[in-house]
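Shown here: the complex without one of its protein chains, the others still in place.
Now for subunit A:
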Amino acid sequence: METAKKRMLTGNKAMAEAIAQEMENDKNVFVLGEDIGKYGGIFGSTQGLMEKFGPERVLDTPISETAFIGAAIGAAAEGMRPIAELMFVDFFGVCMDQIYNHMAKIPYMSGGNVRLPMVLMTSVGGGYSDAAQHSQTLYATFAHMPGMKVVAPSTPYDLKGMMTSAIRDDNPVVFMFHKSLQGLGWMDQLDYAVGHVPEESYTVPLDKANVMREGKDVTIVGIQMMTHYAMEAAERLAQDGIEAEVIDLRSLAPIDKDTIINSVKKTHRLVVVDEDYRSYGMTAEIAAIVSEEALYELESPIKRLAIPDVPIPYSHVLEDFVLPGPDKIVETVKQMMDEA
């Protein structure tokens, strides 16, 4: 019997491959951003593209985010399919007007007559002492504002498939990739930053959550690193006879309510884990959805784990304290089960 060896890729190689394949397919696709050319992207998302497609379609930009993200919008309106990289999501502050007042609203304000088929990709996440201006995820900040699809894949397979979908989508897509899940040589080496990725082109939908692990006792919803921490927690809980169902949200907007509600109907308990600020965030949104649509399915109050409404501190002692992790998830679930 022949066992086909599965091809394994890091998160960033999976992304770069999706971009390369779409650039091959469609000459309107091009990439622009800081250090995306020769450097291949600070987080490796554009590695190899400069060599393959040259500086006409892979453009290193000055540190002028308003200008180049605005230019991506203008080019998209002309029928191009730009992919702009905002190096760290934290830098959105210098260019948010282009993003939320223009990229997100022009299609609507034009009554659907102007299409903006563009991708804004950006790195998110902390946990490596990069402090308050380089460690945020800002998931909810973007997801809060209508007019953008906002996705945040957690596995190399999804990074490729969702990037392909994002490029082909006729709407602006904010594509968030987590630094720790890129498989970078200079970061923590995490098993889940490497995974099976088929060579051929494929798509993963931009509006479906993914049940990563089935269970009957509690539903844990996470995204990116928090999904992986939830999986770690679930393994540990299983040793104590607690079967957690883990949902990887993947898409913040639009949000896949059905997958969450169906799971809660089965487990009757919900924990939501987020690497973003707690108030007005993803945990609150999911708690609200479940309260509205499945309140009487719950056997205990919903629990939320998120950053306790402080900027991300530098010192690792402080950062560890504010970031949710497997320990906190295990503890929270156990408490919940005890209370029941």
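Brief remarks follow.
Convention: contacts are C-beta pairs under 8 Å (C-beta built on N, C-alpha and C of every residue); 3 or more make two chains touch, one makes a residue touch a chain; residues count from 1.
To be clear about the criterion, contacts and distances are computed from a predicted model.
A single chain of the complex does not appear, and UniProt lists its protein name as "Pyruvate dehydrogenase E1 component alpha subunit", one of "FAD-binding protein", "NAD(P)/FAD-dependent oxidoreductase", "Pyruvate dehydrogenase E1 component alpha subunit" or "FtsX-like permease family protein". Across the entire complex, the residue among A:133, A:291 or A:335 in touch with the chain not shown is A:133. When the full complex is taken into account, the listed residue touching the unshown chain is A:318, out of A:77, A:284 or A:318.
Across A:146, A:254 or A:308, the single residue that touches the chain missing here is A:308. The omitted chain makes contact with subunit A at the following residues, 34-35, 37-39, 42, 60-67, 90-91, 93-94, 127-134, 185-189, 308-311, 313-322.
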